[in-house]
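Missing here is one protein chain; the remaining ones are kept as they sit in the complex.
As written, the chain order gives the labels A and B, with residue 1 at the start of each chain.
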Amino acid sequence: MSGLRPTGDTGEPGGATPDDGPVVDAGHEVTTYLCIGCPLGCRLEVEESAEHEIVEVRGFSCRRGERFARQEHTDPRRTVTTTVAVTGARIPRLPVRTAAPLPKGLVRALCDRLASVRVAAPVRRGEVVLADALGSGIDVVASRDLDRTDAG
Amino acid sequence: MSASRPARPRRVYDVAVVGAGPAGMAAAAGARQAGAERVLLVDREPETGGILNQCIHSGFGLHHFGEELTGPEFAQRAFAEMVDDGLDVLTDSFVVDRDADDELSVMSAEHGVLRVAAGAIVLASGARERTRGAIRIPGSRPAGVMTAGLAQHLVNVRGLLPGRRAVILGSGDIGLIMARRLTLEGIEVAGVFELLAHANGLTRNIVECLDDFDIPLHLSTTVVEVHGRDRVEGVTVAPVGPGLEPLLDRARFVPCDTVLLSIGLLPEAELARSLGARIDPVTRGPVVSSTMETTRPGVFAAGNSVHIHDLVDFVVEEAQLAGRSAAAHVLGGSAPRDNVTLVPGENVRYCVPHTISTDREHTVYLRVRRPLERSWLRLGDAYEKRLRYVVPAEMVTVKVRPRFLEGFSSEALRVDVVPREEG
Partner (left out) sequence: MSARGTIPREVDVAVVGGGVVGCAIARALSQFELDVCLIDRETDVGFGTSKANSGIIHAGHHSASGTLKGTLEWAGNQQWGPLADELGIGFERVGDLTVAFDEDEVATLERLRRQAVEREVPGVELWDGPRLRREEPNLSPEIVAGLFAPSTGVINPYEACFALAEDAVANGVSLLLDAPVHSIDVVPDGLALGLPEGTVQARVVVNAAGLGADRIEAMVGLHTFDLVARKGEEYLLDKRLEGLVRRIVFPCPTPTSKGTLVIPTFDGTIMIGPTAVDVDDRDDLTTTSDGAAQVLRAARRLVPGISPGDCIAEFAGVRAVATTNDFVIGATEVPGFVNVAGIQSPGLTAAPAIAELATRLVAEQGLALSPEPSPVPFERCPVPVRDLDGATRAERASADPAFGRVVCRCELVTEGEVRGAIRRGATTLDGVKFRTRAGMGRCQGGSCTWRVMEALSAETGRPVDALTKRGGDSWLVLRREDPMIDGATS
């Protein structure tokens, strides 16, 4: 389960030991997330009804935490950064990123897709390397300029 | 020197900045903005940007640029902010030392040995990674044990893979980020092992780099032996007891062909040391004043070469100050001398700068020794401030204003971070 706080081998300090938590209505499901907003690392709980509607968000210490829990629960997204092959440049790899956060479930598939992309220098930062990645509507763009060199 | 030898070319600058990573670029920009006419920026790599060029992940620049950038994006934008006609950039060039004539000796393929006379120097040479020798991991010495940063370079810049199955020792941010990188490149990450009971990296990296990919983080666990004659064949890991001593009766073997070390960074302070600047035994970087001047007048320092930062934005802030101060040193008009020494007290590992002046505002960076959920930051008896949650992995930043210290008359100001009771 993603979002769970990691526990040590020993189950000793470091990992939050899961406690019994609040009483939850029948058919409701509680998912926990570790908040990434600040070092506090709040253990957030999202309670969902049997109809998959969010009933309650608990455990946050600030509004950002609550927002994060809702986003992470309903539509978790990640900015994907990786590299693609580039020819004609000083180095053989071009760093790239998604122009906006991508649905989390597509991260690995995108990396697999990018393994077969090759671009030719010169490249400019922001240039689209892969448009509408995996039909997500999100572009993959170059993270930097790379000039053409003779050595490539 | 005999007359027949070829002369070493010589250049004169107001300010010379050593290292063109985020700190060096910000220092150079700061020096130019403060009026230094001729500024030199030197770096040993073939391009500016320093380590940012291999940090292809995002998360840089939220404070400085107001958006989340990848390392290369940050480097390129910082370069664009800095570059101007009064600035010379020398890449693929290495500052060896300062010679008897007080001139920097810079080696490069292009210029051979260049002598640089500068009115002020800013050291921005960044950090190096702690290595296996620093923690003396027992076992054999096969290929495949490397720092996380070297692996990052091989994967992100050179497009090579360090191995097929990796173990990561240490939960520093580079290690966590490399766990994700390796996974996305099809390398199995058998686990991240952390000696301490808490992770060293940012929570965000634990979630996004480990949990997202079901990579286990084993806290209070360490590598007790490396196996393999030619190439790594595995490691023995064991949980540690309260005194961090390995509990060998609970050791187990983890097969792998690669061990990445993410066990901390150390300021690259050799030039500061060779210039005679005093080194803080805790930070391992030079002692600096509130203008980022080392104990050698005219020699300034900033960024990871002074103390290890978590956020590049603070590096930039600190380095701009160093650059401005270097310019002021050359042009005249340096700030008044500091009159208060900061003394790390309870639960404070170090403070940077090491001294401040009560007549103006300062940003003081400090690191705590142990996590506290609620705490007071105390500056002697003069001032106290609530802190929310402090952990060693995240630097604490405090603005110290003159009014905080009104009526304070001693020369040493103790800085404590102590528990705060509820209420």
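Definition applied: a residue touches a chain if its C-beta (ideal position, glycine included) is under 8 Å from a C-beta of that chain, and two chains touch if they have at least 3 such contacts.
What you see is a predicted model; the values in this text were computed from it and never measured.
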Contact partner of the left-out chain, one of B:L161, B:A251 or B:A335: B:L161
Touching residue (missing chain; options B:G49, B:P72, B:G139 or B:G380): B:G139
Touch criterion as defined above, residue of B:Q33, B:S105, B:T295 or B:N339 at the omitted chain: B:S105
Residues of chain B in contact with the chain not shown: 1-2, 5-8, 44, 92, 94, 96, 99, 105, 107-113, 115, 128-129, 131-134, 136, 138-143, 146-147, 149-150, 153-154, 158-164, 185, 224-225, 229-231, 270, 273
Chain A residues that touch the omitted chain in the full complex: 85, 87, 115-118, 120
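Keep in mind that, in the parts below, only the chains that are shown with their structure count from here on.
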Chain A and chain B, separation of their C-alpha mean positions in angstrom: 26
Chain B - residues contacting chain A, complex: 46, 53, 56-58, 68, 70-73, 75-76, 155-159, 181, 184-185, 194, 196-199, 202-204, 206-208, 210-212, 214, 216-221, 239, 373, 388-391, 393-394
Chain B partner contacts - residues on chain A that touch it in the complex: 2-4, 6-10, 12-15, 33-36, 38-41, 78-79, 81-83, 85, 90-93, 95, 97, 104, 107-108, 111, 125, 143-145
